[in-house]
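Here the complex is missing a single protein chain, while all its other protein chains stay put.
Labels for the chains are A, B and C, by order of writing; each one numbers its residues from 1.
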Amino acid sequence: MPHPATVTLAGAVVAERIRGALPGAVREAADGYTVLDPARMYEAMAFIRDDEVLDGKYLVQLCSVDQVTRIDVVYHIASLAQNHIFEVKVPADHEHPEVASVAPLWVGATLQEREAYDLMGVRFAGHPNLTRLFLWDQFPGHPLRKDFLALPGGQKPGLSQFPKQVPGQTGGEFRPRLPGSGE
Amino acid sequence: MPLKSEPVEVNIGPQHPSTHGVFRMVATIDGERITDVRMVVGYLHRSMEKLAEERTYTQNIPFTDRMDYLSAINSNLGYCLAVEKLAGIEVPERATVLRVIFSELQRIASHCMATGAFINDCGAWQTPVMYTFRDREKVLDLIEMTCGARITTNYIRIGGVAFDIPDEFLPALDRLVNDDLPQRFDEYDRLLVGNEIILMRARDVGVVTPELAINASLSGPMLRSAGIAWDLRKADPYCDYDTYAFDIPVGYNGDSYDRMVIRIEEMKQSLRIIRQAVHRLTGGPHKTEVPLALRPPEGEAYARIESPKGELGFYVVSDGGPAPYRWHVRAPSLINLSVLKEMTVGQTIADAIVTLGSIDINVGEVDR
Amino acid sequence: MITDTGIVVAFYVIGITTVASALMVAAVRDLIHAVLFLVLSFVGVAGIYVVLSADFVAVAQILIYAGAISVLLVFAVMLTPAGDRRNSETAFRAPAAVLAGLVLAVTVFVIYDTNWRIASHGQFGATAASLGRAFFKPYIVPFEVASVLLVAAMVGAIALTQEEGEDGAA
Partner (left out) sequence: MPALLTLITHNWYDIRDLSNLSGKIEQLIRDANGPGWLVFVVSALLGAAGIVSFIGVAAIINIWIERRVVGRMQSRLGPNRAGPFGLLQPVADAMKLMQKEVLQPKVADGLVFSLAPIAFTVPGILVMAVLPWGRNMALANVDAGVIFILALTSLGALAVFAGGYGSNNKYALFGAMRVIAMLVTYEIPSVLALLGLVLFSGTMNLSGIVLFQAKYWTPLLLVQPLPFIIYFISSSAELNRTPADLAEAESEIAGGYHVEYSGMKFGLFYAAELINAVSVSAIIATVFLGGWWFYKLDEVVPGWMIFIGKIYAVYFLFVWTRGTLPRFRIDQLLAFAWKWMTPMAFLNLVLVAAEVLIWNETGVSAGLVLPLYAVINTAFAGALIVAWVKVMGPKFSRFPERLRYYSQIDVPSLPAVAPRMDEGAPGLTEGRSA
């Protein structure tokens, strides 16, 4: 019988399990999540899915976070049979993010990867049909990136009354990026 | 001598009576049979995830109403649970019970809409929709009595609920739950579940195998109709759902008919939950005080709930600022659509419409 | 001769429309228009039967020709690829017209040459019963042969269009 409540596996447990099979795949293991090496990411994901202990057969969700210096692709993977869930991150370069696609492993990833490509610009190698999901093809740039419609000092236009760090910073006006210059 | 017929591409949507919103399905057909389906979404994309990065945590709650506008309270609940998990906020007992009551009421309203629209796609000339909408109106009246709004309720706040229930709420709820809706759901059983023509139209239409259901990370009635007993209220209990006694209805062969019957059974289970929840209503505050410009500590949190459409998850990343650094929503409607091709290719156009109705997508949630 | 002016007027009106729509079938460009004009000519022929007070035959004509055979023609037109659905220009227009004229001349000559036996003034009697008795008394053999022929044709049609490997319950 699976556990009564979902167990969140610690990053170390998942990392140790993956290192057992693929030594170089794990880059770092924080408490809440595990960071995979982008180069060997695909076999690590395949291992996660087919391993009996991790049993990652259910890809809960996939999204991308713009960490200014890099773009993290975050995967939440779960096993329904053993009712546990864990988080895996794959860092990618900020200007030209490129990550191996997991669509061949999980069918559910196809649409979520297209959404990540459409809104964040993360290219997924091996995705059967990587095109924009929501926006039309000629849309300039990828809206969810922090540098989209950005202002000097990374200050976001909407929150002038709650300055982020720099108290002296004042809100600026919108400067939409002209098409062609953003990509 | 095979007849030469060139494939025709037919647009189903975005203006189509039964695509449940602005959703376009381009089907390549040979005669009546569909050979290929291409899905086009994005007509209702409001880039909520970008907007959410510019507003405080409390200001983001109204976005969740407008995502799945048929089950707004469930979306509010999902987001507030994620923020409370991130900021470590305790929710008083009374607020938790109120949250359970209202999310179950909203589930009944959403399933009423789904069942009615599904039968309408099977061709019953608006009759079942009228019945299910009549019952949905009763539920919405109750919600309006407390939250002030029928659809975009914005009722659940971080740390509790917005308003306490008025005095006439409990008697009205008691009347609705104990002597009004039960007969209605028996009426649905007689009118819809045993209906011969719906059996012929929906049986073995849009079939999903259990393996494909898990691999395509389906959730909600799609998963349970394939024979997998998975309900987040039991698997990952939030708002202490594990203390309530209720069952998960599970289908057999993952077709549209099972999904419809599952939704009707789930409505009955929701009634059971509400009856138990009403007895647990204790005194005490209905919410804890949360600063308006809440600044949760750095970090991230992923919380998920069982919304009527499936597993609705919120992944919130905080950088210590008043606004979420990243705000991502796991939309069950979008992910349930990833098997649209498996379910519709090979069947006729009429079946594709029935299948789409049985998936019960909400385009506001698909496009966000 | 039938002197009742109403019937004579009706006969000429229906006759002219029938012949005109038959001509249009050949002349008109679009195939579907041709089929619709053909249906009009079928109904016209039925009208002539009514004028001759053969009520059962007229109604049978509408049921069979205008109802069923026209649908057959529509299916045939639908199955032709959309490309060549137009009466395209052919070099044989002139010779075909001449030939048609000649055939018309011969028939008109024959009509005027023979002296037709004028039947008694037909009243609008019940022709269906007499037709039925005719089918089953003197003309029983041709009736049965016709039915056998039709069944054979139907079975042949089904066998012909049966795709290889497709079982009966396709």
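The rule we apply is simple: contacts are C-beta pairs under 8 Å (C-beta built on N, C-alpha and C of every residue); 3 or more make two chains touch, one makes a residue touch a chain.
Since this is a predicted model, take the numbers as computed values, not measurements.
Taking the complete complex into account, the chain left out of view touches A, B, C. Across B:30, B:247 or B:298, the residue that sits in touch with the chain not pictured is B:247.
Of B:265, B:300 or B:319, it is B:265 that touches the chain left out of the display. Check B:120, B:219 or B:318 against the missing chain and you find that the one touching it is B:120. Although one chain is not shown, part of subunit C still touches it, namely residues 4-6, 30, 32-33, 36, 39, 55-56, 59-60, 62-63, 66-68, 70-71, 74-75, 78, 125-128. Contact between subunit B and the unshown chain involves residues 8, 10, 16-18, 32, 36-40, 42, 119-127, 130-131, 134, 193-201, 203, 209-212, 214-216, 228-231, 234-235, 245, 247-252, 257-258, 261-262, 265, 337-342, 348-351, 353. Listed here are the subunit A residues that touch the chain not shown: 1-2, 4, 49-50, 55, 57, 80-81, 83, 103-107, 110-111, 114, 127-129, 131-133, 136-138.
As a convention for this text, only the chains that are shown with their structure count from here on.
Our note on geometry: subunit A versus subunit B, Cα centroid distance of 25 Å, whole angstroms.
Distance between chain centres (mean CA atoms), subunit B to subunit C: 61 Å. The geometric centre of subunit A is 73 Å away from that of subunit C, both derived from CA atoms. Those residues of subunit A whose C-beta lies close enough to touch subunit B in the complex are 2, 4-6, 32, 57-61, 63, 65-66, 74, 76, 80, 83, 85, 87, 106-112, 115, 119, 132-136, 143-144, 148, 156-159, 162, 164. Residues 41-42, 45, 47, 49-51, 53-56, 212, 214-218, 228, 230, 235-237, 242, 293, 299-300, 302, 304, 311, 313, 315, 317, 321-323, 325-326, 328, 330, 334-335, 337-339, 367 of subunit B touch subunit A in their complex.
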